[in-house]
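Other chains dropped; remaining ones untouched in position.
Per-chain numbering from 1; labels A and B assigned in written order.
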Amino acid sequence: MTDHNQPSLGWSREELARRVAVDIPDGSYVNLGIGLPERVARFVPEGREVIYHTENGLLGMGPPPAKGQEDPELINAGKKMVTAIAGASFFHQADSFAMIRGQHIDICVLGAMQISEKGDLANWSTGAPGDIPSVGGAMDLVAGVKTIYVITQHCTKTGEPKLVENCLYPLTGKSVVNRIYSDLAVIEVTPQGFRLVELAPGVTIDDVRRRTAAKLLPPG
Amino acid sequence: MINKCTASLAEAVADIFDGATVMIGGFGEAGSPIELIHALIDQGAKDLTVVNNNTGSGHVGLAALIANGQVRKMICSYPRTTGSEVFPALYRSNRIELELVPQGTLAERIRAGGAGIPAFYTATSVNTPLAEGKELRTISGREYVLEFGLQADFALIKCACADRHGNLTYNKTARNFAPIMAMAAQTTIVQTGALLDLGAIDAEAVVTPGIFVDRIVTVSDPAQESKLVAEGRRYP
């Protein structure tokens, strides 16, 4: 289980972000988690308009600022400097999370430490002593957003499967994940468990199964 | 006549007492009222409970207040930010308390505190360790956790423009927690980038109405936290 880091297997991070973007319909309101999820914004397919919400108080987040146009008070949830598109709006934290909690955001794309076959998500704490627990808006997002996509490497850096029967890490939310986009495959969380939707080029279902610590149903 | 302008930062924070609960605006450095925090360091009040989304970075602003031993407890959602060293070290050695609250629940608790709502239900954190020991209730078939409003003795916030009545506007995502903290604190102390004539702020575009503001100090050229941190600056 160590060959997962071979650059030749599966989607690159860019390809993966692009793959997620394909599944975001025109006109969607989308919240992107910190890190890999942020990249999804770069790949909106031609002809679509997608509105990005960043929970620190902006609807209509645009790309990073041009040199010289940076404003340290115009940032995203990852505290990186961004821009605001025409048609953007600023609001305070309670209004921002009203959008989340009140189910107004269509899709949220999050990173993950573990995802269970029941759709449980763990992405905020290892629970280890000495770990500084930091939750941010993750629990609000999984509780409030209609559709939760996870974008993640299929395994951890040390080769452990992230798709499991039961999460060992403290949960972010129970039965919340709808779909997983990993470097190896697109996988749906169904009432029957994980179901393969699509394989990355050159990857077989057995490649994925070997790296998944739960049952993986074939497409259909 | 109503004139909430205060002569100095020192005067604005003079009555913050030992043991006070202090809400401090900002999400990372955006909206952090760094000059007011430094005035609070000079003032020296201790045993504070501080409410902020994070715990500061480097050795200036909120991180410096914590490093100075003035904070007994942090209530926040994301203590582990990039560049955050002071809080993690104290936390690992059990020298500071932490109440970890999901960001949206934190925002809603502050808003509730300001709006006279003593408690509310939310689905956030249900089935997670952060709901442990809390009251659950099923409403229309879904499980929710009971959360209580949060109030403070003082709020320290930063805005872009103010008038003498205390009407405020903000700069972009620096708005974040400031409007709701202004509502939830007994005494709201504001540092503003500019003091405008009464009536200069469009009544349709006021974000924080003056009723929520008690004191205003003009800090026309506030320090930028990330720049201070990059320069390795410390306060005091």
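Going forward, contacts are C-beta pairs under 8 Å (C-beta built on N, C-alpha and C of every residue); 3 or more make two chains touch, one makes a residue touch a chain.
What you see is a predicted model; the values in this text were computed from it and never measured.
The full set of protein chains in this structure file adds up to A x2, B x2.
We adopt the following convention: only the chains that are shown with their structure count from here on.
Chain B has its Cα centroid 29 Å from the Cα centroid of chain A. Note for the complex: chain B touches chain A at residues 27-31, 53, 77-82, 87-88, 91-92, 98, 100-108, 110-111, 122-130, 170-180, 207, 224-226. In the complex of the two chains, the chain A residues touching chain B come out as 54-58, 71-75, 79, 84, 90-94, 96-97, 100-101, 125, 127, 130, 132-140, 143-144, 170-174.
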